[in-house]
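Missing here is one protein chain; the remaining ones are kept as they sit in the complex.
The block that comes next holds chain A.
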Amino acid sequence: MSVNESGDFKLTRRAVLAAGGASAAVTVMPAEAEPVPAPKPATLPLSVTVNGKRRDLTLDTRTTLLDTLREHLGLTGTKKGCDHGQCGACTVIVNGTRINSCLSLAAQHHGDEVTTIEGLGTPDNLHPMQAAFIKHDGYQCGYCTPGQICSAVSVLREIKAGVPSHVQADITAAPTATNIEMRERMSGNICRCGAYSNIAEAMAEVAEARA
């Protein structure tokens, strides 16, 4: 499925990159190499509800939830940063809980409900956290932003649900949405532009509005 959902054949940057990768692979193959038939990879049928819409797919078992969203459903708002659970760019919300979609197989999510940045709000109807990120300049290059926003929305839910954190003096007490709490809880989302203080301010505004 192409990212370009309008159906025309306008070249996107992604399409050019994908084609470049394919031709590079062809040129490095030695001319005399015998073609070795690759074993057929295992596939699996599954259905996932993404942003309220049920999607039925048959995927290679190796497909991560991240690649399912980006490569098979065209939802490229969720970003691939490190692909090893270290940066948080791929953060999505599954059954109400944020996870790293790069460290999860699609097969593990058969029957699950996934919310991505595209499902939180739209350009005409922003989620309050999206609006607050814009207002407070919670990004520069924007690459980590979808993951930051999915994480930020979940962090406020986790605080409300009483999930404890490392910076609480008393772990039996209910946590509150202080600056230090939000910084600690957002540590799984790396921003190399360093927008952290503005992200924390955006979160504080949303937390206050909801208090």
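Please note the rule applied: a residue touches a chain if its C-beta (ideal position, glycine included) is under 8 Å from a C-beta of that chain, and two chains touch if they have at least 3 such contacts; residues count from 1.
In this text, contacts and distances are computed from a predicted model.
Missing chain, UniProt protein name: "Xanthine dehydrogenase YagS FAD-binding subunit", from among "Menaquinol:cytochrome c reductase cytochrome b subunit", "Zinc transport system permease protein", "Sarcosine oxidase subunit delta" or "Xanthine dehydrogenase YagS FAD-binding subunit".
Checked against the hidden chain, the listed residues A:Asp60, A:Glu113 or A:Glu205 yield one contact partner: A:Asp60.
Touching the chain that is not shown, out of A:Val48, A:Leu75, A:Leu120 or A:Val155: A:Val155 (per the contact rule at the top).
One chain of the complex is left out; on chain A, the residues touching it are 39, 41-42, 44, 60-62, 64, 83-85, 88, 91, 97-100, 102-105, 107-108, 151, 154-155, 158, 161-166, 171-172, 183-189.
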